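Right, I'll just put the structure down here and ask away after.
Yeah, one chain of the complex is gone here, protein chain that is, but the others are all in their spots.
In order of appearance the chains are A, B and C, and numbering begins at 1 in each one.
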Amino acid sequence: MKKIEVAILGATGTVGQKFVRLLENHPTLVVAELVASERSAGKSYAHAVVWKQETPIPTDVAGIKVKDLSAPLSSRILFSGLDSSVAGEAETAFAAAGHTVISNSSNHRMDAQVPLIIPEINPDHFQLVKKQVGPGAIITNSNCSTMFLAMVLAPLDAKFGVEAVQVTTMQAISGAGYPGVASMDILGNVIPYIGNEEEKLEEEVAKILGRLNDDHVDVHPMTVSAQCNRVAVFDGHMEAVSVRFSQSASVEEITKSLREFRGMPQERSLPTAPAHPVVVMDEMDRPQPARDVWVENGMAAVVGRIRPCNVLDFKMMVLGHNTVRGAAGAAILNAEAYQALGYLS
Amino acid sequence: MKKIEVAILGATGTVGQKFVRLLENHPTLVVAELVASERSAGKSYAHAVVWKQETPIPTDVAGIKVKDLSAPLSSRILFSGLDSSVAGEAETAFAAAGHTVISNSSNHRMDAQVPLIIPEINPDHFQLVKKQVGPGAIITNSNCSTMFLAMVLAPLDAKFGVEAVQVTTMQAISGAGYPGVASMDILGNVIPYIGNEEEKLEEEVAKILGRLNDDHVDVHPMTVSAQCNRVAVFDGHMEAVSVRFSQSASVEEITKSLREFRGMPQERSLPTAPAHPVVVMDEMDRPQPARDVWVENGMAAVVGRIRPCNVLDFKMMVLGHNTVRGAAGAAILNAEAYQALGYLS
Amino acid sequence: MKKIEVAILGATGTVGQKFVRLLENHPTLVVAELVASERSAGKSYAHAVVWKQETPIPTDVAGIKVKDLSAPLSSRILFSGLDSSVAGEAETAFAAAGHTVISNSSNHRMDAQVPLIIPEINPDHFQLVKKQVGPGAIITNSNCSTMFLAMVLAPLDAKFGVEAVQVTTMQAISGAGYPGVASMDILGNVIPYIGNEEEKLEEEVAKILGRLNDDHVDVHPMTVSAQCNRVAVFDGHMEAVSVRFSQSASVEEITKSLREFRGMPQERSLPTAPAHPVVVMDEMDRPQPARDVWVENGMAAVVGRIRPCNVLDFKMMVLGHNTVRGAAGAAILNAEAYQALGYLS
Partner (left out) sequence: MKKIEVAILGATGTVGQKFVRLLENHPTLVVAELVASERSAGKSYAHAVVWKQETPIPTDVAGIKVKDLSAPLSSRILFSGLDSSVAGEAETAFAAAGHTVISNSSNHRMDAQVPLIIPEINPDHFQLVKKQVGPGAIITNSNCSTMFLAMVLAPLDAKFGVEAVQVTTMQAISGAGYPGVASMDILGNVIPYIGNEEEKLEEEVAKILGRLNDDHVDVHPMTVSAQCNRVAVFDGHMEAVSVRFSQSASVEEITKSLREFRGMPQERSLPTAPAHPVVVMDEMDRPQPARDVWVENGMAAVVGRIRPCNVLDFKMMVLGHNTVRGAAGAAILNAEAYQALGYLS
């Protein structure tokens, strides 16, 4: 079977690099085009990029000549890791030109007719693309910190009804891109503020868990309150979560429903899908970002310390790999799900 | 005026060292005796201790010969930084022998007749000592993470009535003593578990804010839920706090009541008292442990980001110096308050 | 072919755990016995160990019952990661009992009749075992910081004659074992002292590069001066090296001789051998421990910044994985080489 050619928008950035890395040896997608700023345009990718991944630049990508945002593209699917300062207009234009834009950028996430997808949770929301005007489409994944919260809340909501959620995050420096967080700001420190992060977390989860209603999504009525912090961790966002349910639950029932959670990516064995989207650890001091971030190749939400909460009902720790399942990996899984569901044919 | 002689129990430990450091040049207290384990007994303090403070060992303390726990002491006040494995019995024995034990250890904090004091909040609880049997007394300060939460909740409870509190802590490594946290466990990592810390936080704050009722304290009916984490910070515990009030409030009113908070340490200008027990910062990304932990010489709770909470009513960040106001400094302020209120005469 | 059964001495320690991890799926060796302190004896390995590796405990090892040091062993090869406080006597006793002890401990390294082996460099030194009394043998690998220096000096000495070496190390915390370095000592800090490390570095490299002379090794006459520091890095020792040669050299010739370096592990394709024992990077700011420590699966010395030195002749940076090629991996490669050279038959 011939692989589908994809382009990466914002290919030299942190998310763009992760797209390149995660797509190496992908069974159905192949990187054909790379798009970056004018400064990089015309150079080979190997010369344009300051490569920060753990493995070398894939050989077949290193020599691709980088295009700028104004160049016409031939790829069917465009993965967008564009900076939000340019993503809005660029993605709209590419969709109008007929491309399927699978975006990690935040600009269009809350647009009424743009699906905000976690394929284990709401693959039916893909149908929103039919309401988008023009020949192409824009599909988005959530913010990195939203991802792991939503993945944990979805099975709990199905069983116990989520009414309210308190979440305090401890987020990794790689979430801010490169150069991102200055070392003088974070070495031996905690920064109790990440611009717009709390707002994204609070509103995105309600859309993802919302119900598709013809041409829009009725957002889930849960209330979410987030406090977001940056800590001196390389990869892996930690989230201290408390939840109030509408129905009674127990630690055992919660654990069971998280461990049994599966969705269409697992049923269809999508290439990038984790076998278990949520992994529950039993050790009392886990998960930890430095030890557990690569569970399920970074594609799972890892949960620990499920216990009763004095104020709401239950609390737990959640961990996820912010640049894999929290960014590029999420978009790739979205593309795989979109294709598997027949939208590309 | 002649200074009161004090002994330090557990003098070579992290808290013991901080006692030595903070008592240097104290106007009314002077270190006369040092007590540590048998291994240290008989050595000069300078030889017994692995000194980890920022300033050198005070000259007049360096030469004091360390005693072991079984030695009789002559000092009126004993500051206890003993490990909880020995503090329980030892403090009881010293109180029975007539000493005033001002303890930072957790063993007796929740005993019905032992006052758990923050002198800005509940100096009337000192009266519990009259119910203690024997000639001496045991007085305790709270756990480090409790301290800053209680200091912030006290003025808010007085104005708005605190009903429920969610707190997620990000605690410094110095809180675990020395050698304490292994570097392999915390470098680039977060540990989502600190033994007994959540329980202490949840129960101590209710006793401190409780009402003295003759021979015991009626604990405050608020519910508290804590999630405690260790982060790669040297000094300074951060706490992400959400509060539900019984009465309506606003960000401005909360800020005002925190800034205006004063207690008897301020009224009587106790030597170690901060001018402002709670300091509110306006910057959107503060407080930060690496920058703000020494505000008010480490004796204040530093607050920032006061804002509405979707789930409870308001949320904010709180920071405090865990080994100063959160440990040795708290005990010293307790001693100063106890003396100022005439209990020692 | 039946795999050779091996025991791991000190199996619950940092080096012991790395033995377990690196021997998982080994083609010719299989872990059959695990030995640790009395505290662990009788427990299954999974219960006895505080596992700190990146991958889970291998299933077939998790259930092995741990023995104590006094128990008789049946394995032919014993890998020793024992603490130096017990390794000396224990290894002697096991060798006397007929076992081949492949040790990472320092106790016997400098014994006249104990080979100190890097199989790319001095496999002929294995012959020293014939001079050891008794039926068994003791074979050692070098200290972690010695390893990478020796691997780089060997090909340079062969071509240009090494006369003098200055080395300043920046060593990872994992080199001190667990719990090892206290976080309060190393967070945001450098410790300019590692007990006995400089002495080991200075004397071991001269033995490894020495010439076998019947029943002993004539040490290499080079002078070595080491300054050893601990830095806040998890895995990977960095070494700033300056060398004086007896013959003229150039950056190009040095680079070439390092890149072309091969030994018997490469010629015989030993299972754990790196394809290239020394890898030279061209980037001006490499190698870096956080990025390059896993080059060649952690079994190579990684070199960069080869350039003239104003005081000696040339200088360069050297990096190696201290717990892989610098410890357990070195011992395993020694066992493979020993077997390949026919000593076990």
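Just so it is clear, contacts are C-beta pairs under 8 Å (C-beta built on N, C-alpha and C of every residue); 3 or more make two chains touch, one makes a residue touch a chain.
What you are looking at is a predicted structure, and each value in this text was computed from that prediction instead of being measured.
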| item | value |
| --- | --- |
| Residue among B:13, B:175 or B:188 that touches the chain left out of view | B:188 |
| From C:136, C:177, C:304 or C:326, residue that would touch the chain that is not displayed | C:304 |
| Contact residue for the chain not shown (choose from C:33, C:157 or C:202) | C:202 |
| Residue in contact with the excluded chain [from C:190, C:275 or C:344] | C:190 |
| Hidden partner interface residues of subunit C, rising order | 164-166, 168, 170, 187-193, 202, 223-225, 227, 229, 231-234, 238, 240, 242, 244, 284-291, 304-305, 309-312, 315, 317 |
| Subunit A, residues in touch with the chain not shown (by the definition above) | 52, 173-174, 178-188, 232, 234 |
| Missing-chain contacts mapped onto subunit B | 54, 187-188, 234, 290-291, 294 |
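We adopt the following convention: only the chains that are shown with their structure count from here on.
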| item | value |
| --- | --- |
| Innermost chain, where centres are averages of C-alpha coordinates | A |
| Between subunit A and subunit B, centroid-to-centroid distance (C-alpha), Å | 42 |
| Subunit B-subunit C separation of Cα centroids, rounded to whole Å | 47 |
| Multi-partner residues of subunit C (each touching 2 or more other chains) | 187-188, 234 |
